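A single protein chain has been removed from this complex, and every other one stays in its place.
Right after this comes chain A.
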Amino acid sequence: MKKFLILPLLALTLAGCDTINTVERANPEMTPDYVATKKVTTDPSLADIVSVEDVIQSTVSGNLLKIQVELKNKTNSYHRFLYRFQWFDKDGMQVTTAAPPWRTSQVEGRETVYVSGVSPSPNAADFRLELLDSMGPQDSSGSSNPKARAPGK
């Protein structure tokens, strides 16, 4: 009788863990250029799920700054979030006047994903990555979603 109870429980437990297994070189040959970062969290619930692990930079197309951010899902469940890069020149001015688009990304449980952005102009000297918890589906006729918060700055 006990066996009949344990099996469904085990099945339920396993079903809840869609986590990612990985394998990689034990002694990596890459030498990334890490960027020291400062984090400001206004949405601790998102920060508890999707954490910023590393930020690295390189130069592409001669003089454009490229930033790659490693994000890790700290939970065992699937999560969806939005992100966007803002770019600033050496005087701290935003490089483009139009707001850059939010892009959607998703992570399975314990998965690590990499998001990257290329600066829109050679004038860009700095960046800021903004992360936003993804909203759940809502009727198009509905009012603004209460889950939509200003991104962390």
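The rule we apply is simple: a residue touches a chain if its C-beta (ideal position, glycine included) is under 8 Å from a C-beta of that chain, and two chains touch if they have at least 3 such contacts; residues count from 1.
Here is the rule we go by: contacts and distances are computed from a predicted model.
Here one chain is missing from view; checked against "Na+-transporting NADH:ubiquinone oxidoreductase, subunit NqrB", "Penicillin-binding protein activator LpoB", "Hydrogenase small subunit" or "Fluoride-specific ion channel FluC", UniProt names that protein "Penicillin-binding protein activator LpoB".
Remark: the residues of chain A touching the chain excluded from display are 60-62, 64, 66, 80, 82, 96, 98-104, 116-118, 120-122, 132, 134-145, 148.
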